[in-house]
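To start, the structure under review is shown below, and the notes come after it.
The complex appears here minus one protein chain, its other protein chains still in place.
Per-chain residue numbering starts at 1, and chain names A, B and C are given in the order in which the chains are listed.
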């Protein structure tokens, strides 16, 4: 069975966050993610989408964040692409939460996304743009 | 206030219909469409998306239906584009429901979409592709 | 979508539930009607009470069932259409060809008349 991805293209503007959160939960629902887990899925994806808008696209509403998702029998795969070209190694070891860092007002998005989604991978598209892959297992 | 549209790109395959229905209701919810009206909104949009897949894209999953939506204070605007180039006048006067036509197994999608959504307009994009505009008033 | 079938007297009650949205599922419903005729069960009561979502594709299958069963000398009648589905029957004027009921006993009895 071929799984066809659905693509969501979002301008980098905070106004899209609320519809995005609801859309991601709708996607989860259609893949039969348990009601109780939907908000964790949406938190994880919204964290990564916010990063894409902010760090990848510098909050320029003309720049697009593309979230494509494919619902496989055992998982949903989300690809979150922005128009930047991040060096993904920077994501490794990024983990605030010790000593003084605990009081930073930011720097928790990736940590939260990784914890809620179990699998979050930073990389680049074939064209060299930042791509984050999030896998949400289904049971 | 600038309203930035969000775009949904769907392969022309029946597997996308169920996520699409839920996504459209999520969009409605985020625009504060009343809970009780959400399914009418999703029926209207899904009818038009099915037509775009079927008649515009000949059910070729490589061909994309693009639904873009903008949430204005008083309305949501959906643009449903496919890769065909329909002569929109054909949509005028299309209205089964008299005599023998009543027993046709098809031909009710546009009628239903028009009745539920109040405003459904057939036209072409600047590039000459089929574009259906659906306006859902908000109060 | 789920399909449940049950004989009540000489009437086949077919209950749909969930979303009737299209794709291969709709073929199954069509086949239910065809099979009913093949087995000489041509009085069918379609219970839509648990259908949470339906559009014109669902109506198309219902119309096709009507035609199949009428031709065989039977009938397709509708039970418990929700307010929203009832509205679709009105918009499309299908209400003029379908008898609809909200009481199962009454619906079943109507076939005997």
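Note that contacts are C-beta pairs under 8 Å (C-beta built on N, C-alpha and C of every residue); 3 or more make two chains touch, one makes a residue touch a chain.
Bear in mind that the values here come from a model prediction, so they are computed numbers and not experimental data.
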Among shown chains, those touching the left-out chain: A
Of A:9, A:29, A:50 or A:131, the one touching the omitted chain in the full complex: A:50
Contact footprint on chain A, counting only the chain that is left out: 14-15, 17-18, 21, 39-40, 42-43, 46-47, 50, 96-98, 102-106, 108-109, 111-112, 115-116
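Please note the rule applied: only the chains that are shown with their structure count from here on.
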Chain-level touch network, classified as line, ring, star, complete or other: line
Innermost chain, where centres are averages of C-alpha coordinates: B
For chain A paired with chain B, centre-to-centre distance based on mean C-alpha positions, whole Å: 28
Residue list for chain C, restricted to those that touch at least two other chains: none
Residues of chain B engaged with two or more neighbouring chains: 15, 18, 21
